[in-house]
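Got a structure for you, questions after.
Yeah, one chain of the complex is gone here, protein chain that is, but the others are all in their spots.
Moving on, here comes chain A:
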C-alpha cells in the first residue's frame, strides 16, 4: 500500500493542452474519485498514472518513487478499463493469470491466486468460459478479478460501471465499496457519475477543462462547492442559481433580495455564518432539496428558513419524491418535494428555503464567497 502524489501535472497532445497543472495527493489506502464531464481529461490522467501516456510536465510519485518514466509493468499498478479489455481468445482463468504468467509466477502460486480471487468475486463457475460467453456484469467481475489477483500498490478504475444497467450498477457499486474496505488499497476511480463518486470516495477531485476545480471530502464538495461549476455538476437535479442583491432585511440583518413572481422582490435573511460580503451582486445557490412547502411549524423548528411565494409551472413525480418547477422572475427554480405535500400545477405555493445551506457565488469569478 502506498500513497500517490501528482504535482503540477501537464499533458499536451500536439498543440492542445488537455491537462493544465493537476495537483492531487492520495494517502495510502485512500479511495479517490475523479469526476468531471466528458472530455475533461479523466482517462488521460489515469493513463498517465498507469504509464500508458507520457508526462509532458510535472511529476507522479507512487509512494516516494518518482515514476514519470517508469514502464507500466514496473509501476506495480492494476487497472480496470471502461471496456474491461478482457482478452477475448482466453478463458476467464487465462485472463486472470496472464499477468502472473508474464511475470513468471510459478503455477501452484497462480492457481492459489485464482482460487482466492474467484471465491472473493464469486466467479468460480465462469473460469472455463471465454469473455464472449459472459454477461456484462460477469465481465465486469472478471475484469476486477484480473486487477485484484495481483497485489499492486495502486488500483486504477476507468468508469468500470458505466456499461452496466442501472440496477447492476448500484449492486456493483456496493460491492466495490465492500471490496475496498476488505483490500484497503489506494484507489483512483474515474467516473462521470457523481452519485458513484459521492458513495465510494474518501475524497473527490472534480475536474473541468483539464483542471482540478476542487479536491475534498464528498460532503464538503457537496455542501461547500468551490465554484459554480462544481456546484452545478454535483447533485441531481442541479443546484439552482438565482441572481441576488446583498442588502439588509427589516431587522437590519444581512439578507439578499431576489426576483420572484411578477416584478416583485423578496428579501431572504442570510444565515448567521455569512458576513463581510463586499460585492453587491451575487449568485444565490440553493439545492433543490432545500426548497420545500412552507409551514409555520418548520419555521419554528428551523429559524433559518426563508419564505417565498412562487407559481408552480410543472411537476414531475418520480415515486420517492416529486420534482417541482417554480417561476422566480425570469428563472425556473427546481425543488424536491415529499409526494404528500407536492405542489400542484398552476398553484401558487409558499416555499420555504433553508438558507443555512445556501451558497453565495461571485457572479464574475464564479467562486464561492
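In the analysis below, contacts are C-beta pairs under 8 Å (C-beta built on N, C-alpha and C of every residue); 3 or more make two chains touch, one makes a residue touch a chain; residues count from 1.
Following the convention adopted for this analysis, contacts and distances are computed from a predicted model.
Asker: According to UniProt, what is the chain that's been left out of this complex called? Choose from "NADP oxidoreductase", "Carbohydrate ABC transporter permease", "Pyruvate dehydrogenase E1 component beta subunit" or "Transcription regulator PadR N-terminal domain-containing protein".
Answerer: "Carbohydrate ABC transporter permease"
Asker: Have a look at A:88, A:108 or A:319 and name the one touching the chain we're not showing.
Answerer: In the full complex, the listed residue that touches the missing chain is A:88.
Asker: In the complete complex, which positions of chain A touch the hidden chain?
Answerer: Against the left-out chain, chain A lists 47, 50-52, 71-73, 77-79, 81-83, 85, 87-90, 98-99, 102-103, 132-133, 146.
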